[in-house]
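Encoded as structure tokens, the structure appears first; notes follow it.
A single protein chain has been omitted from the complex, and every remaining protein chain is retained in its original position.
Right after this comes subunit A.
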Amino acid sequence: MSHFIDRRLNPKGKSLGNRQRFLRRARGQIKEAVNRSLRERSVKELEKSGRVSIPSKSTAEPRFRLDPATGKREHVHPGNKEFSAGDRLRKPPQGGGRGGKDASDSGDGEDSFTFTLTQDEFLDVFFEDLELPNLVKTSLKDMTAWKYRRAGVTVSGAPTNMNLVRTMRNAQGRRLALKRPSTDEVNELKERLFALESVAQKTKAQRDELADVLARLEELEARRRWAPYIDPLDVRYNAFQPEPVPVTAAVMFCLMDVSGSMGEREKDLAKRFYMLLYLFLKRKYEKVEVVFIRHTHHAEEVDEETFFYSRQSGGTIVSTAIEVMQDIQRERFPAGQWNLYVAQASDGYTQGGDAQRCVQLLNEEVLPILQYYAYIEILDEREMDVFSDPDAGAELWRAYRSIKDPRFAQTRIAHPRDIFPVFRELFAKDRKAA
């Protein structure tokens, strides 16, 4: 009257279709939530899957309900201690109350709906804003680079991977062990048979021999069928095992102007810029270090929290940041062992004459040992129109225009979607290499 079925190996993810429908429906709210959580995440945490809260209104499933604030009703509760009939209890403020499960999970009301996005889903939403080319998206989401290498032989596999030498060797061993009649033996008998049959008038001895040859031939053929030349048992395939491609270490220097002119919006944009570069480096290198250097007229290495959230007053001298970076690099990240990347964000202002010093430092000392130097100038949305001419702009921008090194890239941004172009070269190079 019963039977057991083991379903554990059935495919999981039966709800995937439903989940995608849900994400599509709440797309707008999810995007907002992801952007909110970007602010809370550190650059290195970007890749973790994340809990997001969206207002439940967008995915509400309304039903006709009775208003708990109207009419009369009775509730029965357990655990009476001191009440008698007729006792009155003041209602807790806000009218509602316990007992019912009013507006809890029904999705009504103002409460929010919290759930977890997988890493893939999270990155999808993150990329959407940045308007990345699709190919880059896939290469960023790709976990690690794998290379297949030989790993012995197996008994199952694709025909193209068949190992002929091994297969034939096994077959030969088996043929020897099972004493498979060789083709020579058979041919010899056949020749004899032919010779005998071509005799027109056979003697008794010849007839006997013919019968004997036929019987032996039949036996040999049977043995040959029974022990085939190649048996499925003999077949061996080359096995391949995926192995992560050996990668080296990279360090990413985040340079940012934190003087008063850099507000919350500017820092937010800068953060995405760093995040994108980090994500890229993370794909390419096994180990990625991040160094945060902030500067006003004076530069120092700080932790991420301070980097993004504390403010300093003072003038702006960009070259101090580059000098601090050089010191740190010489001390901790020798160029021979580390791939060096620099991401600099600023609003473009620096003290008179300093821009020239920066260009000189970059050209003569920094760029020769670097992999890539990306500079973004963060503008107001209105300024963006004014500075549509690449030659106009703040002092630092104009000075940087003179750098001709291919490892240097600069762009102006006012929206998240402007960030990607600064990395275009970098990603393109990566694609060519891959």
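The criterion applied here is as follows: a residue touches a chain if its C-beta (ideal position, glycine included) is under 8 Å from a C-beta of that chain, and two chains touch if they have at least 3 such contacts; residues count from 1.
Everything below uses one rule, namely that contacts and distances are computed from a predicted model.
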item	value
Options "Spore cortex formation protein SpoVR/YcgB (Stage V sporulation)", "Oxidoreductase", "Cytochrome c-type biogenesis protein" or "Sodium:solute symporter": UniProt name of the undisplayed chain	"Spore cortex formation protein SpoVR/YcgB (Stage V sporulation)"
Hidden partner chain, touching residue among A:Val76, A:Ala158, A:Ala177 or A:Ala205	A:Val76
Option from A:Arg7, A:Lys204, A:Arg225 or A:Arg382 whose C-beta touches the chain left out	A:Arg7
In subunit A, positions touching the absent partner	1-8, 10, 12-15, 17-25, 51, 59-81, 83-91, 97-99, 101, 105, 107-108, 113-116
